[in-house]
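Let's turn to chain A:
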Amino acid sequence: GASNEADTDSAGTGGGELSGDLVGAGASSQQAAMQGWQAGFTDVEPGVNLSYDPVGSGGGREQFLAGGTDFAGSDAALDDEELALAEERCGASGVFELPNYISPIAVVYNLEGVDELNLSPETLAGIFDQKITNWNDPAIAADNPDATLPDQGITPVNRSDESGTTENFVEYLAAAAGDAWPHEVSGDWPVSGGEAAQGTSGVVGAVEAGAGAIGYADLSQAGDLGVASIGVGEEFVAPSAETAAAVVENSEPLSGRGEYDFAIELNRDTTGSGEYPIVLVSYHVGCIEYEDQETADLVKAFMTYVVSEDGQQAAAEAAGSAPISDTLREQAQTAIDAITASA
Partner candidate 1 sequence: MTITSPPEQQHRPVRRIGDRVFSGVARGAGIAILVILAGVAVFLVIEALPALTASAGDIPGGEGLASYIAPLIFGTLLSAVIALLVATPLAVAIALFITHFAPRRLAQSLGYVVDLLAAIPSIVYGFWGVAWLAPNLVPLYVWLEENLGFIPLFAGPASSTGRTMLTAGLVLAIMILPIISAISREVFLQVPSLHREAALALGATRWEMIRLAVLPYGRSGIIGGAMLGLGRALGETMAIALVLSVSGGITFNLISSGNPSTIAANVALEFPESSGLDVNALIASGLALFVITFAVNMLARSIVNRRADFSGAN
Partner candidate 2 sequence: MAKRIDVSDLNIYYGNFLAVEGVTVSIEPRSVTALIGPSGCGKSTFLRSLNRMHEVLPGARVEGKVSMDGQDLYAPDVDPVDVRRHIGMVFQRPNPFPTMSIYDNVAAGIRLNARKMKKNDLDDLVERSLLGANLWKEVKDRLTRPASGLSGGQQQRLCIARAIAVEPDVLLMDEPASALDPISTLAIEDLMTELKERFTIVIVTHNMQQAARVSEQTGFFNVAGAGQPGRLIEFNATEKIFSNPDEKATEDYISGRFG
């Protein structure tokens, strides 16, 4: 049984001096990517035993701040209250927050005979707010002059669990659709009466099962479903690694934060060409200063690997995420280099 772990022992390529346990927990969105990082990192540092528990972003931040884990994965940056707690956890030098996982959220649909679908932000909002209830609605037709839209009810599918995907999607709608989306932003889906399913796989499953259904899910999980292009400025942009990375690249950093805190304010209402604004950015959160050298070294090594081209490629393969740009990588490396141990 343990053989599979044993045979990676000898397969180490570089580094390879480190050993010990590195524990992370948090966003489930990163789970698949983490699987890839884990696999790749074991090649680099076979002695390190890395574990990641996809408890959810909130739980991940809480556990990290309570000292239960060495780093957190989170779909949202720490809020002010949490930043205060972070000082207790990490000391005055504070935390790093690195947007290491970028993933486009696709609007997926199941509609026979319609292979391509364009949706403007307002139409999208109308559909998910259950104001637009039939596929032959004029608003949809206006976005898709060439398509023949059937007379069929729309079943919007949302997440039933509180999730980062929902939060990002709703944030986008609130920012881009203006008055068409009157709801508050949170990880809980705000509109009742639609179809709800647990987890990305649940949403994909429900959309697959229901004729006329539409939902939002990580692009990598879209499978055979139709994927809508979203109106940005004058054009319609399809989700892809490039278009997602582009919008992150062009977003502003959150102001008033620590030196190594690279949380960003996503430019949801972008009109830039070739930018796909419905993206989920998931951070890695850790301390700049750890209590013991071993943990500091482990975190440093792991984060170095994650932001490396290899690491980003591994995530792209495992999770279909968009590799971060060189600019983001250089910026992240400064934070990683700053990680130390207090003792």
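Observations, loosely collected:
Just so it is clear, a residue touches a chain if its C-beta (ideal position, glycine included) is under 8 Å from a C-beta of that chain, and two chains touch if they have at least 3 such contacts; residues count from 1.
In picking the candidates, the idea was that all candidates are chains of the complex that A comes from, given by their letters.
What you are looking at is a predicted structure, and each value in this text was computed from that prediction instead of being measured.
This complex pairs chain A in touch with one listed candidate out of 1 or 2: 1. Per the touch definition, chain A reaches candidate 1 in the complex via residues 28, 55-59, 61-62, 153, 155, 157-158, 160-164, 187-189, 191-198, 202, 205-206, 209-213.
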